[in-house]
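These notes are about the structure you will find just below.
With one protein chain held back, the other chains of the complex are shown just where they sit.
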Amino acid sequence: MVAGLLLGGFYAAVSLGVSLIFGLLDIANIAQPAFVILGSYAAYVMNRSFGLDAILTGLLFTPVFYVLGAVVYRLYYESFERRGEESLRGLVFFFGVLFIIEVSLSLKYGVDYRLVEAAYIGKSIDLGGVGIAFRLLVPCLVGLAMTLALHLFLSRTFYGRAVMAVSQDRLALRLMGADPVRIKTIAFGVGIAAASLAGALLITIAPVVPSTDRDYIGRMFAITVLGGMGSIAGTLVAAVILGVAESLMSTFFGPSWSLAVSFGILLVALAVRPAGLLGR
Amino acid sequence: MARSTRTLLVGLAVVGAGILLAALRVNPYVYFAGYVILQYVVIATAWNILGGYAGYVNFGTPAFFALGAYTAVFLIQSTRAPLPVLILAGGLVSGLLGLGIGYLTLRLRGVFFSIATLALSIVLQTMIINWEYVGGSRGLSVIRPSGPPFGSYVTFLFAVMVLLSVVAVTVARFIERSWVGRGLAALRDNEEAAECMGVPTLRLKLFATTVSGVLLGVAGAPFPYYVTFVEPTSAFNLDYAVNALAMPMIGGTTSWVGPVIGAVLLGTAQQLATVTISSEMNLFIVGVVLVAFVVLAPEGIVGLVRRVRGR
Amino acid sequence: MAPALLEVDGLTKRFGGFTALNGVSLDVTPGERFGLIGPNGSGKTTLINCVSGALPADGGRIRFEGRDITAVPAHRRTRLGIVRSFQIPKPFTSMTVAQNLAIPLEYAAGARSDGADVAAEAMEILSTIGLESKAHTRPAGLTQIEMRKLELARAMAAKPKLLISDEAMAGLSSAEIDDILAILFRLNERGITIIMIEHIMRAVMRFSERIVVLDAGERIAEGTPDAIVRNPVVEKAYLGE
Partner (left out) sequence: MKPQRIRRWALTGGVIGALVLAGLGAPTARAAEPIRIGFGMALTGGLSANGKPALLAVQIWKDDVNKRGGLLGRPVELVYYDDQTNPATVPGIYTKLLDVDKVDLVISGYGTNLIAPLMPIAMERKLTIMGMFGLANNEKYQYPNYFQIQPAGPDPQTSTAIGFFELAAKQTPRPQTVAIVGADAEYPQNALVGARELIKKFGFKTVYDRTYPPSTVDYTPIVRAIKATNADIVFVASYPPDSVGMLRAAHEVGLQPKIFGGGMVGLQFTSVMTSMGPMLNGVVNYDFWAPEPTMLAFPGIKEFLKEYQARAEKAGVDPLGYYLPPYSYALVQVLGQAVEATKSLDQQKLADYLRATEFNTVVGKVKFGKNGEWAKGRTLMVQYQKVHGTGIDQFRGPGKKVVLYPEELKSGAIVYPYSAAKN
């Protein structure tokens, strides 16, 4: 149960980018997990060559990823959104991006499992008889911090509110005097920047290969949809539900069904309540 | 009338040519590579009926393909049923799954539908992994029946695949040119408006998902006999999802020729790349080509050709 | 009074806790020009959606030509003769203007068998509405007014008995409004019953023989245009206190 909560915090961190980009901007960026893995490799390289802490690297790399995200969005915008044919072809576009990133990584770094070192990996603290691994606790806390930061960004800052407006009411946005494309670029950049941190968290938890992204496509979108498309609090709730469900299944019913159960939950949720748990 | 007769003739001619090619017993590699490419012709065509005509992007192609394959495995294990029965059964079971996801479209549109199909694929894979009878996660070796026509079993499978591709393409072409195809195009453009203009959208969607499912299952059913070893990771390979989507995109989604051209081009390129350059580069190229096409030639090769002709 | 073409009886529709329509009843007689007005959020569009079948009703009944159609799906209602146009035009973007019309001709008007007939009929409709020169362009190349006309033309192609025009004139110039009004009058002369939902009072007052006013999901008034203009309840609903 505790393990599930910790896992949930981490899942939330991984899914925030999707929640922002897909949930709020309605851009089906299925390449997001590939960006996360890219973040993992950045963390790996910095950790190996300079001994930098993975999560610190993740944080340091956010501006780089932000720019990367902004560039990708511009390309996307110029090619699809402006022509008004975003959904289907945009999806394929990101599919291609996913492959390009994945294969570039495996060409450059090979296909061996990569891990990072940190003082807190392998240690745990005892809380009321339950050992809590720092390896999971740290990502969970960072994940929560990211959730909070993103929530504050969206609710307190001008740009954040503009992003919310973009997703709901274009007219209101124009009244605010903001350029939707610019706002979307910012939001997309932030989403990709979140991937940088999420990637660093991922590699602290488990070893990573370039194709690890495929394991996360489903989870990320499941959480976003379950959380109600762009609701940050919903994302957190959904992530925790998924984490707890996976953990409980592992402990009590045999782990081999845990993945199927989380996706079963997704399917049922989609069929019964497409708006998600905390839908708009 | 004359038109449909001619279509029939052309179809028969292709089947005939395929069987002739099989009977010629040229270099066996042609049949192996040809089988894979034709398998992709069926898959791409099937995907396009739902994805291209109706605008519902199915990421769960591997689920349908593998369901066809595993239905065959099950029947081979239990009754050693002959290949035609396997193909029919594979198509039937996958078709039922297609009908099932058709009902999902009642509530799920656009990307939500795509994600649901992705989830479906994972759930199905887990079920197969935990089903020991068909090999579970360890996989299962399938022994081919002896004494096939054309000397070797793969040559026979090649001939079967020629037939299946012609059937698939004919079905797609028929749908495209009929009132069904026009209705699907209308609901792809705007589902609400289509319904209000009298298009029975639910029925058409169920039709499209079912036909697409049947054809994907049909493509998967001979697979166990082709590889002789079936295990979940390769049967549910993401490559099928990528190719099913990439091939029509490259060829062009609005016409039946698109998936065929895309499958033949990309399939051939992949077969050649597997035996020439590294397959990492191969995937890389697929990625780049895919992005280039959706950015620069959104209507695929068919669209490009039309534009050049100035139509 | 002639027997009603459309009878709406105690129609109720809720979205979660919000009641969009609360027991609304109205009758539309054959050949009538019927106006439906009300402030923003009063439930006009919800009513249309329930009548056309896009939304299922939570309570009440809808009858068309005496037949209960409450549970009939939208596309079947279109075939029975209830056709609507959309406030924001929703053309089939991958088809030419003529092909846009072919869809309802084939699916709603029952011209499924021979293709030549459909094309000719589509052209005929386009010429009555003044769009024949655009028959072979795609909707993306149309102007605002042409888009509205396409919306109406497509509705006409479905051979309606009852045409529901949902804010077909919003954002148009007064000359363009006259143009659309003329088309609607012509359709009505051919015996098509029309329900007009409109914010532009000048147009709706000129067009309608009878008007029903909705406010906050309830029917608050009914009468001739003159009576409605003078009705204090209506004035209050529109202007607030």
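By written order: A, B and C. Residues from 1 in each chain.
We adopt the following convention: contacts are C-beta pairs under 8 Å (C-beta built on N, C-alpha and C of every residue); 3 or more make two chains touch, one makes a residue touch a chain.
What you see is a predicted model, and the numbers here were worked out from it, not measured in a lab.
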item	value
Shown chains touched by the chain that is not drawn here	A, B
Hidden-chain contact residue, picked from the options A:Ala3, A:Val18 or A:Ala43	A:Ala3
Missing-chain contacts mapped onto subunit A	3-4, 6-7, 10, 106, 110-117, 121-124, 131-136, 205-207, 209, 211, 215, 243, 246-248, 250-252, 254-256, 258-259
Absent-chain interface as seen on subunit B, which is shown	10, 21, 26-34, 36-37, 126, 129-130, 136-139, 141, 143-144, 152, 154, 223, 226-229, 231, 233-234, 237, 239, 257, 260-261, 264-265, 268, 271-272, 274-275, 278-280, 283
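FYI, only the chains that are shown with their structure count from here on.
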item	value
Co-neighbours of subunit B and subunit A - touch as defined	none
Rounded Å distance, subunit A centre to subunit C centre (Cα mean)	45
Touching residues on subunit B, where the partner in the complex is subunit A	51, 55, 57, 104, 107-108, 110-112, 114-116, 118-120, 122-123, 126-127, 129-130, 238, 242, 245-246, 249, 253, 280-281, 283-284, 286-291, 294-295, 298
Footprint of subunit B on subunit A - complex, ascending	22, 28, 75, 79-80, 83, 85, 87-93, 95-100, 102-104, 106-107, 214, 217-218, 221-222, 225, 256-257, 259-260, 263-264, 266-267, 270-271, 274
List of subunit C residues in touch with subunit B within their complex	52-54, 73-76, 78-79, 83-84, 86, 90-95, 99, 102-104, 106-109, 112, 154, 157-158
